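Here is the structure we will look at.
Of the protein chains in this complex, all but one are displayed in their positions.
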Amino acid sequence: MRPVNLFDYEKLAQERLEPAIWDFYHGGSDDEVTLRECRRAFERIRLRPRVLVDVSTIEMRTTVLGTPVSMPILIAPTAAHGLAHAHGEVATVRAAGQSETLMIVSTTAALGIAEVAAAASGPLWFQLYTHHSLEITGKLVRQAEELGYRAIALTVDIPRLGNRERDLYNKFVLEERTPLPNYPSQDITALERHMIDTWETVDWLRATTKLPILLKGILTAEDALLAIEHKVAGIIVSNHGGRQLDGAIPSIEALPEVVEAVKGRCEVYVDGGIRRGTDILKALALGARAVLIGRPIIWGLAVDGQQGVLRVLEILRNELEMAMALAGRPNLASIDPSLLKL
Amino acid sequence: MRPVNLFDYEKLAQERLEPAIWDFYHGGSDDEVTLRECRRAFERIRLRPRVLVDVSTIEMRTTVLGTPVSMPILIAPTAAHGLAHAHGEVATVRAAGQSETLMIVSTTAALGIAEVAAAASGPLWFQLYTHHSLEITGKLVRQAEELGYRAIALTVDIPRLGNRERDLYNKFVLEERTPLPNYPSQDITALERHMIDTWETVDWLRATTKLPILLKGILTAEDALLAIEHKVAGIIVSNHGGRQLDGAIPSIEALPEVVEAVKGRCEVYVDGGIRRGTDILKALALGARAVLIGRPIIWGLAVDGQQGVLRVLEILRNELEMAMALAGRPNLASIDPSLLKL
Amino acid sequence: MRPVNLFDYEKLAQERLEPAIWDFYHGGSDDEVTLRECRRAFERIRLRPRVLVDVSTIEMRTTVLGTPVSMPILIAPTAAHGLAHAHGEVATVRAAGQSETLMIVSTTAALGIAEVAAAASGPLWFQLYTHHSLEITGKLVRQAEELGYRAIALTVDIPRLGNRERDLYNKFVLEERTPLPNYPSQDITALERHMIDTWETVDWLRATTKLPILLKGILTAEDALLAIEHKVAGIIVSNHGGRQLDGAIPSIEALPEVVEAVKGRCEVYVDGGIRRGTDILKALALGARAVLIGRPIIWGLAVDGQQGVLRVLEILRNELEMAMALAGRPNLASIDPSLLKL
Partner (left out) sequence: MRPVNLFDYEKLAQERLEPAIWDFYHGGSDDEVTLRECRRAFERIRLRPRVLVDVSTIEMRTTVLGTPVSMPILIAPTAAHGLAHAHGEVATVRAAGQSETLMIVSTTAALGIAEVAAAASGPLWFQLYTHHSLEITGKLVRQAEELGYRAIALTVDIPRLGNRERDLYNKFVLEERTPLPNYPSQDITALERHMIDTWETVDWLRATTKLPILLKGILTAEDALLAIEHKVAGIIVSNHGGRQLDGAIPSIEALPEVVEAVKGRCEVYVDGGIRRGTDILKALALGARAVLIGRPIIWGLAVDGQQGVLRVLEILRNELEMAMALAGRPNLASIDPSLLKL
């Protein structure tokens, strides 16, 4: 079967991966209510397409924090690509470059951020998990800066690692399976390695680096307003793919209140459960500047390495293009809330 | 089993048709969310029947753009009837005539519009897909005019062919299976043959023909108002049977806003998921002048050719008659929104 | 298995009855949407029980149109009890008497209304289907009057027999299976025998008999107001057990608007999908004076004749008593809308 959509990649990836690794990538926390609801939330939103618009040319190029990308589709930071494919993050980053989009490299990458940067032909952001030693964290941030990473996305929804029961049943421990070279030492588990971040961490980070800062994992207007006060450049509305607090609101349902609170003062992104071009269209209509794709990237990687990731990104691009054309929205500026019936 | 309702015809048709052809007729785009929701939307609407009304005579004759028909049930334009039955559109059009209703002949018919007209005993409309050469399109329109087609229904929801994955999996390509004699050349795929229409196309069409013009595929009040400005005679509220933009609003849920916007300035029709007389009753109560039937016509055709189509139409007529009687609405004028609990 | 609730009787009855007869009793019209929704509608209503009320004595005696009954649970008129049990309506009416409640005898009974009256020890109402000859209908009404029937319930939701597809598939024709002695002639099918009633029929009926008149099958405030104008003594909110207009509003959801319209000027009853004491409690809280039970009576009859009917009624009585006790409503007067969270 030649996969025609992301769900095909999902099935193929599940066939290929060792069950415990599949479960690690696939699972959510507790009863996976948030994981499921993230998909259903998209299916509940209805589109109001416009017709007889000139959609002969579809234009989806945009910029993210000033960096041009060929489409409003970014690669979310996810851990340990080496478990999905021998080339790991190198394969992913090359596909990102070919697709002319941006990859957010995770602190939990299976390769060092230098190695990933070396393989990159496109722009990178660095997703940061802080170490409890701010000195060590500062070094990592400066290294990312020197390597040309263009922004720091501080993930703020993981003061503790969520309760992922699939991993418990499988006795799956990430550190036993993969090197985590961006962590300074291996003596304590990765989960315990990083500190509890507060708004002071954000201030410290802003003082430490000139790079723009994004906060990843905000789900409320209250925190969006605090983020603005703390002068962040971007917010990523996310529930960590349903892997942290189970029962947390689907990110697409949190997006409107964040967009409303922010009032254009910083860029707003969203991730979680995006599998179709129409999902992206819905996110854009609700005010997201771009979306992040998590698991589907790993499915592509598992099925066909760099080519698989490339194909996943191309499918999404084609689907978004189709969706924009069929919705009568030939460019990003024309995508607004009137496209939706909530 | 003698089929007693349209769902019986559906089952029988599926048994008889080659799976890839069944899938072509049956399928929707992407995840078929809109396809499914179109049915559910009807089931959610509740009827408030009136009693002790004199329903000894049920009167459902009406006119559509001035043309009398025996019932507010028209045949939607669908492609390539030849794949369902050897007699193709000839069988369909004969059944339409016997039922004293109107058929909308598709540009994508398996027979030429002249051949269909020759077999017809009842009124016809012509469903137009424009060719990128307006000259060629103009010729086709004038041919329809000369052949006695009484209106042109320009389909506006298909600037690109929707993503129908069943066809992709089946490697089903319509042009390889059927002649499409109303397309001027066979060198490029039908999908790419027609142009991207805009409101200018509508103006051009109005200048080109004296026939009344309908726009098929409008789902918003905004576009309904533009249609009025561009002086169309009718609007067909439709999402193309769930085959174009997946996630598009069920047409029956878009109908109220279109009716409200139009305020009687043109006729409003609806199609999509209509399988029961009560569905028709609901559509009429929401302001549709008549409904169009797509797939069920093909089911009838596949099962029993002309007789099958005739029977499908008769079942719908009988069911509508029953529904009107049981709802205490003996004629079309008595069907109004108070019949519904939304 | 000793049946402990009505659903047990349902299962046992299905085992015992010939499938075509089961289907006749069980089925609804078209897709049985209304049939299903009638049950779901009850499950959606939530109870707000009160506590620390003295419920040592539960009192549910009431009157229906002035006639005392031991509980607000009546036997709905249903056709042809002879198909369920050899003793037919005689068994049913005896159980009604034993339970000190009222049976509404159907025009479509398998026994003559005189025979049923002769076996009765409790009060009876007569459910009337009119014959197209008013003379014949008048005779039947006067016969009922003379036999001591205390009211006439004119069924108004059946100007045509609903589309019951189970019967079509089974080629089940009621007249071929059972005598219908209350119909004057057997030459045309029962379905065609009766006339199309209008409000004039109601006026005629009022002039013809001194008995109080109920209209069975009203689902709207509009018709309830007309019923008041035409001086009926009672309204039975009903969709005929989902056997007439499919898609009709669940009767329990129509009840509030009827009660609100009537403002106490006549008695209001409800039937459809009542299977539990808590269902009855909900109906009473929404303003019904009593409820009618249709199919479950037939289940009892099929399983165990008179004893079965008796047991079904006793189960309902016990469940209602329990429900009243647990809801802190020791008598009917204490049951009001504050019991419900809709």
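Here the chain labels run A, B and C in written order, and each chain numbers its own residues starting at 1.
To be clear about the criterion, a residue touches a chain if its C-beta (ideal position, glycine included) is under 8 Å from a C-beta of that chain, and two chains touch if they have at least 3 such contacts.
Everything numeric in this text was worked out from a predicted model, so none of it was measured.
Hidden chain, full complex: it touches shown chains A, C. Per the touch definition above, the residue from C:L134, C:M195 or C:L326 contacting the chain not shown is C:L326. Although one chain is not drawn, its touching partners on chain A can still be listed: residues 30-31, 33, 37, 156-157, 159-160, 162-163, 165, 168-169, 196-199, 201-202, 215, 217-220, 222-223, 226, 244-250, 253-254.
Across the interface with the omitted chain, chain C contributes residues 1, 4-5, 43, 45-56, 276, 278, 282, 319, 322-323, 325-328, 338, 341.
What we mean here is this: only the chains that are shown with their structure count from here on.
Taken as a graph of touching chains, this assembly forms an open line, each chain in contact only with its neighbours along the path.
Between chain B and chain C, the superposing rotation on Cα atoms measures out at 90°, rounded to the nearest 5. Chain centres here are C-alpha means, and the one lying farthest from chain C is A. In this assembly, the C-alpha centroid of chain B lies 42 Å from the C-alpha centroid of chain C. Centroids built from CA atoms put chain C at 60 Å from chain A. Residues of chain C in contact with two or more other chains: none.
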